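The complex appears here minus one protein chain, its other protein chains still in place.
Note that the chains are named A and B in the order they appear, and that numbering of residues resets to 1 at the start of each chain.
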Amino acid sequence: MAISKEEFLLIRTFLHDHSGILIGDGKEYLVENRLTVLMVQNGCENFFDLHKKLQKDTGPLRNKVIDAMTTNETLWFRDASFAAVVSEAVLPQLVAKAATQTVRIWSAACSTGQEPYSIGILLHEEIKKLGAKGPPVSKFKILATDISPSAIMIAKTARYSQLAISRGMKPELLEKYFTKNGMVHEVKPEVRSLVEFKQFNLKDDFEQHGMFDFVMCRNVLIYFSEDLKRDIYRKIHRGLLKDGWLAIGASESPRGYTDVFEQVIIKGAALFRPKGVSKGA
Amino acid sequence: MGRDDSKMKLLTIDDSRTIRRVISGIGAMLGYEVLEAEHGAAGLKILEQCSQDVGLVLLDWNMPGMNGLEVLKAIKADNRWQHIPVMMVTTEGEKDYIVKSIQAGACHYQTKPFTQEEMASRIMEAMGMGGGT
Partner (left out) sequence: MGMGGRVAVQVESVHEALQVAVVDVLGRMAMTEVVLIHRERVSGFRLDFEAGGMVRLSGALNGMIGLTCHLGLVEELVSRIGGLPIDQLENEDLMDGVAELANLFGGWTKTNVGQGDVQVSPPMAFIGKEVIAEWKTDRPAERFIFQVNEHVLYVLASF
């Protein structure tokens, strides 16, 4: 291992301060494997130098480091029970709402786009069930954000390989909502047009995004420290409409945030609704 | 950019057909045709024939015959090809190797293993994609 303990701790602290990501003890190899190239490309002799450069950097290098350290692993309809509960509990309500207003959905850690496109597909399915009575799809807006600029870049292409597709996409939906071109599957425009992608750090201010009917913040806060988690849950609470929904990962729990969220178990999966009136803390 | 990136091809030079296949798949995902060579000499031959179509070379380090660094130097020493960006794609992750490659003119250095997303974003970066929209 070429990275020293001190270098590791400096980089780890930097990452935590700027992205919220917490790298575990003994993960020196992770820093070394992912950042040595950036270190050399930026003319640094060692990780102390890189850390110094990062302190002075206003964005580009910082983004690259965060990008290299975040893993982009997402699945289509990650777990079946989540897809089921969204289809059965959340979407019908959102579709009903769309008769009178625009409905806004936020995929807060969208990685390479699987989650927002999955929701887009489920929405289409839900609207189709209603036939002529259904609202126009244009009444829905999905905002999809991620801290990693390269994940966002890939998400925007809406093109997926066989390997990426094989993780959880049902064949009948694949057929309906993707165009196959050789080994590549491309999301059809009717789903793509629902989603707007932006790079965004969950540590930053949420107010720019406005209010949402449904927020998904799944399997991301597990990498964050308790303080930051609490802060993010509170910001989500402020950005959710009173009758809105929050979805988090199956293995996550907003323990200690029960003052702002109420858990609702539907078909074995947990969703959360905001408690009280959404006001600043 | 002065060139039509959408028509550009990628060239992967790697003795492993598994890795060539992975890179071809990712290239296809991004809309690029990918040319394949299983060693350095074959790669240079492809450049002889159609360097004007090659927008990026993805180059392994450990191969039979010329190693990746030698191939990189050969590409950078030839004024017909020296403008073509070269990305090293290798299991060699040590600083020395990275320094040598960057000094010899590699634009990027991607260590194996990589995820499809990582490789895709490196290619997009090297091909100047991803801005706009």
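Quick note on the criterion: contacts are C-beta pairs under 8 Å (C-beta built on N, C-alpha and C of every residue); 3 or more make two chains touch, one makes a residue touch a chain.
This is a predicted model, so every value here is computed, not measured.
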| item | value |
| --- | --- |
| Chains in view touching the one left out | A, B |
| Among A:S138, A:S166 or A:N181, residue touching the chain not depicted | A:S166 |
| Options A:E7, A:E32, A:D67 or A:E126, residue touching the unrepresented chain | A:E32 |
| Absent chain, residues of subunit A that touch it | 1-2, 29, 32-33, 73, 161-164, 166-167, 183 |
| Missing-partner contacts on subunit B, residue numbers | 16-19, 21-22, 25, 62, 64, 90-94, 111-115, 118 |
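Just so it is clear, only the chains that are shown with their structure count from here on.
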| item | value |
| --- | --- |
| Subunit A partner contacts - residues on subunit B that touch it in the complex | 25-26, 28-31, 93-95, 98-99, 102, 108-111, 115-118, 120-121, 124-125, 129-130, 133 |
| Contacting residues of subunit A [partner subunit B, same complex] | 2, 32-33, 36-37, 39-41, 67, 71-73, 111-112, 149-151, 153-154, 156-157, 159-164, 181-184 |
